[in-house]
Each structure stands twice: as C-alpha cells, then as structure tokens.
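Removed from the display is one protein chain of the complex; every other protein chain stays in position.
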Amino acid sequence: MSSADTTVEPDAVEAAEVPVVDERREALLASLVEALGDAVVGSHIRPLDDLWVRVDREAWPTAAATLKDMGFTFFDYLSAIDWLPSPYGRDMDAQEDLVVSGAEPKVPGPVEQGYAGGDTRFQVIGRLYSIPDALGVHLKTDLPDDDLRVGSWTPHFRGANWHERECFEMFGVEFTGHPNLVKLYLPADFQGHPLRKDFPLLSRRVRPWPGIVDVEPMPGRDDNEEGDGE
Amino acid sequence: MPKSVSKLLNLSRKYSIWAYQWGLACCAIEMGAAFASPRYDVMRLGVIPFPATPRQADLVVIAGTVTDKLAPAVLRLYEQMPDPKYVISMGSCANCGGPYWDSYSVTKGVDQIIPVDVYVPGCPPRPEALLEGIVLLQERIANEDMSARWKGDPIVVG
Partner (left out) sequence: MTDLSERDQMAYIAARAADARVNIDLETEGMTLNLGPQHPATHGTLRIVAKLDGEQIISAEPIPGYMHRGYEKLTEVRTYPQITALVNRIDWLGSFANEVPFILAAEKLMDVEAPPRAQHIRTILFELARIANISLFLGDFGLQLGALTMGFYAFRDREHVLNQIESATGGRFHPNFDRIGGLKDDLPKGWIADTKRAMVKLRDLCDETQTLMVGNEIFQARTRGIGVIPADVALSYGLSGANLRGSGVDWDLRRDACPPGLVYDKVDWKVWTHPDGDCFARTWVRLQETREATLIVDQLLDSIPAGPVMAKVPRIIKVPAGEAYVETENPLGAMGYYVVSKGDLVPFRVKIRTPSFNNISIVPWVAKGVYVPDLVAILGSLYFILGDIDR
C-alpha cells in the first residue's frame, strides 16, 4: 500500500477539467479484487473521500478477515440499509408542505440502491479503518428477501458483537456464528423490527405533523419568508 | 386538624424537602447544576438533594426521557417512596414525550405512569426554572390539608 498522506486536499477537487484519480483507493480496490476474486461484485470511489465495495454474501466474513490482514484493524461500525421507499411517504402530511416545498404526493417509488449497486431490499453495510494509512473502506453485501442471514464478523472484530445484535433487532438480520444474538436495546416483549421501512411510527399515524409552515406571515406579506422549518 | 397546627406542619415540611434525583438524560445535568453548583444553589430553599435511596425521600424530580423499557422501574421507585411524596416532572421529555413524541420506544410523558405535581417545561429548562418549580411546589405544600390526605381508602401493602 502506498505511503500515508492526509486526505484533506480540497483544492484538487475544484479542478473540474482533469478527473481526479485517487491512487491509494484505486490500489486498495485492486488488491481487494486480487484477494477476493469474484466475490467483489460492485464498487464506487468518491475521489479523495471514500471507497465502497460490495461483496457476495458468502464472502462477507472472508472480506473482513482479508481487510484485517491488510492493516484495517479498526472496527468502525456495522449496520443495514432497507432500500424500500417508505409506504407512509415522508409522513409530512399537511397541505402546506406540498404548497411550500413543491413536494410530490405520497407515491412510493421503486426500490433503488445507492453506491456500489445492489439487487435486494436489504443490504448490510460495515466500515473498517486503517489507522496507519488513514484510509477507510465501506463494505456492503446484498441479502435476499426470504433469507436474511449472513456470516458474523465477531471472530475477526470483537466490536461487531453489539453492532450485530442491534442490526438483528432493528432489521431482523440473523448473523450466523454470533455467540449471543439477542435483543440489545428494546424490551423483551417488543414486536417488530423498528428500522424497517414498513414499521410505522404510530404517533404520526394518529396525529400527523401539522406542517412546516406554522408561523403566520407578517401582515402585508403573503410569501413564506419565515417558514422553512428551522 | 386545627389550622395553626396544619400551617406549622406545612411550613416545616416545605422547607425541609429531601429530593431524590431521578436524573435520566440532558435535564439531569441541568438538575445537577441546580443542585450541586454554587451558582444555582438549591439548598438555600431548604431542599437537600442527597438521599440516594427513595425510601428516605419526599420529592422525586424526574429529569429526562422516560422510555418504555424504563417505565416499570420508574413506577417501582415511586412506590418505594413513603407518603407524603411529590413528583416534579422536569423537561419536555418527561412532561409529554418532548422532541421524541413520535418515537416507538419513548413514553409520552411520565404522568402516564405516576401522578405529577409540578411540570417544569423547557428543553432543558434552565436551573432557575427548576428552582421556580420547587418554589411552586413549596406553595402547594403550604396550602395542603394534611388530614385530607389521610382520609379516604386505607393503604394496603402487599
């Protein structure tokens, strides 16, 4: 891996004529592809900022072990993303919101994933960091809807223990090989997985938020100088 | 109870409150500033914030967000306090759920679990606001009729 230099180079990004090439991250991606082979199914680099790599579900623990050998010994976090657009819209139900912000009415769109692509509704995302090189890498993996299971990172990174427990109770993702996969935050009799998009916030169902504009305009003014929700 | 005796009892009670601090979240720091810092000293009102056990406390100040997981513990600690007991709900989280009014795990106000005497609004309320709440509570105690509290249904333990 190349030598460590700081990642703060704001001037280089401004020069839009020459596309910026982030050599360190490209080299890291190349060595990952070399180590994991076909398991790397997608990637994305934001130059001088970050690297996203999507791997196969079976290769999820191996990817962690490989990165750990490469010097990424700091465990940052592990969580999941549910890419289903919320069937409840943004829960901003008032008429004024549509007028002020020009928002579209609530029609949930298709499931669209973010960086490094994806094919499924649920994706597990984890981040590892290398302190000597000051480089971080985001790892993502797809989970099929009917089989929300993936290998655990706890043999390689002990900090993943609690993160995986939280992911389990919030999304319903099972981590095979986890020593103690029980609820972490929620009381024992809580039903449902709260961070899934189809879990409603009942207070907002019962009483919708009154809206962004809740300040009367000054007399004589008819536009929305005050109302921007700050 | 003759009025003068009642007045004397109430006077002595209101200036010697022992407050049990049920400090949960950010409001706990403001409560700590009110109770422990030399600037917003609460001991000048006669409130001693030292009991670490509810069994010896008159007043509990619930400062911070009450979650559904914690609610049974709040009820249990309230029941452990001996009568006459008072509750001050401090901060908007304890009053009504506050900024987390739509969360799936927050109890929308501690008055859903225990009866509250004084509500102190704010997020977090300044220590002076908490002191005003305590002064209001003292006025309430001063106007109380002790005998009326003991009339009524007998207290059954167990």
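When the chains are written out, they are named A and B in that same order, and each has its own residue count from 1.
Definition applied: contacts are C-beta pairs under 8 Å (C-beta built on N, C-alpha and C of every residue); 3 or more make two chains touch, one makes a residue touch a chain.
Fair warning: this is a prediction, and the values are worked out from it, not measured in the lab.
Taking the complete complex into account, residues 22-26, 28-30, 32-33, 36-39, 52, 64-65, 67, 69-70, 73, 77, 99-100, 102-106, 123-124, 126 of subunit B touch the chain not shown. Looking at subunit A, the residues touching the absent chain are 6-8, 10, 49-50, 52, 73-77, 79, 81-82, 85-86, 90-92, 100-101, 103, 112, 114-115, 125, 127, 131, 134, 136, 138, 156-159, 161-163, 170, 183-187, 194-195, 197, 199, 201, 204, 209, 212, 228-230.
What we mean here is this: only the chains that are shown with their structure count from here on.
The touching residues of subunit A, counted against subunit B in their complex, run 185-187, 190, 194, 199, 201-204, 209. Residue ranges on subunit B touching subunit A, taken from their complex, read 68-69, 97, 101-105, 108.
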